[in-house]
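Structure provided below as structure tokens; questions to follow.
A single protein chain has been omitted; all remaining protein chains appear in their positions.
Moving on, here comes chain A:
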Amino acid sequence: MSADINKLEQIASQVRRDIVRMVHACQSGHPGGSLGCTDYFVALYFYAMKHDPSFNMDGVGEDLFFLSNGHISPVFYSTLAHAGYFPASELSTFRKMDSRLQGHPTTHEGLPGIRIASGSLGQGLSVAIGAAQAKKLNKDSSLVYVLMGDGELQEGQVWEAAMYAPHNKMDNIIAAIDYNGAQIDGSTEDVLSLGNLRAKWEAFGWDVLDVEQGNDMTSVIRGLDEAKSRSGKGKPVMILLHTKMGNGVDFMMGSHKWHGIAPNDEQLASALAQNAETLGDY
């Protein structure tokens, strides 16, 4: 499948606008990681994945996506809305009372597109493995994608799952790590060093590839193509997605400070000036 890079970049621009507007409107949420992963989400839902926005929980015959680092819910919600899972107008309810768009994603309110609650870190890879096991039992050859944060790798459960997937030849999983080197309290290097991530995942038995430019749509597409070509060959696939926290908004970029705070009115205006309205604001 050939990708229309220009179109994907236009969608990404709108998703970035949605993210800062959603977080600004409720003065809470996590813009940094959301902006950093925007290109990846858009590439997944508008290029790589075979999926059906009419949404069936079991997703038989569809590729599935699980978000393990649930705090980047704004990018997930905006992407799902533009992919047709629910009306974009609902983005205005983010983090407000009686909303299906909870602070962290949940199935509890029945929001189409969400298959597991996440937010308490470290659990998504295990869930993805289970869903991938079900696909194998069902003779369903579609793929299971999962995204984790890099700071999240400090959770022990991740490494239980890391050990399980290669042992059981879970080659229908394409995992990715948002490798931005930042977490709430500072750089991952300062808080708790991740060491050589490629060597660690390879040592556990994963097929690892780097996407060095995780905020360049062409690179992301190429990386996803490569990851898919490596699936089905006996090993789970891991993408080390090198991103910049806050990508696309100059004053947020590359700083852990924008992990979980909201822009003020002036900052919002500046952020929106840097990202064109392409699909219409909600």
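We take it that contacts are C-beta pairs under 8 Å (C-beta built on N, C-alpha and C of every residue); 3 or more make two chains touch, one makes a residue touch a chain; residues count from 1.
As a convention for this text, contacts and distances are computed from a predicted model.
A.B. asks: Tell me the UniProt protein name of the chain this structure doesn't show, selecting from "Phenylacetate-CoA oxygenase subunit PaaJ", "3-oxoacyl-ACP synthase", "Transketolase family protein" or "Biotin-dependent carboxyltransferase family protein".
C.D. replies: Of the names offered in "Phenylacetate-CoA oxygenase subunit PaaJ", "3-oxoacyl-ACP synthase", "Transketolase family protein" or "Biotin-dependent carboxyltransferase family protein", the absent chain's UniProt record gives "Transketolase family protein".
A.B. asks: Using the definition of touch stated at the top, determine which of A:Ser92, A:Gln157 or A:Thr218 touches the missing chain.
C.D. replies: Among A:Ser92, A:Gln157 or A:Thr218, only A:Gln157 touches the chain that is not shown.
A.B. asks: Out of A:Ala134, A:Ile261 or A:Leu279, point to the residue that touches the absent chain in the complete complex.
C.D. replies: A:Ala134
A.B. asks: Just to verify: which one of A:Gln27, A:Ser120 or A:Asn196 makes contact with the chain not shown?
C.D. replies: If we include the chain that is not displayed, A:Ser120 is the one touching it.
A.B. asks: Which chain A residues touch the hidden chain?
C.D. replies: The missing chain touches chain A at positions 57-60, 64, 66, 106-108, 115-120, 122-135, 137-138, 140, 156-157, 160-161, 163-164, 168.
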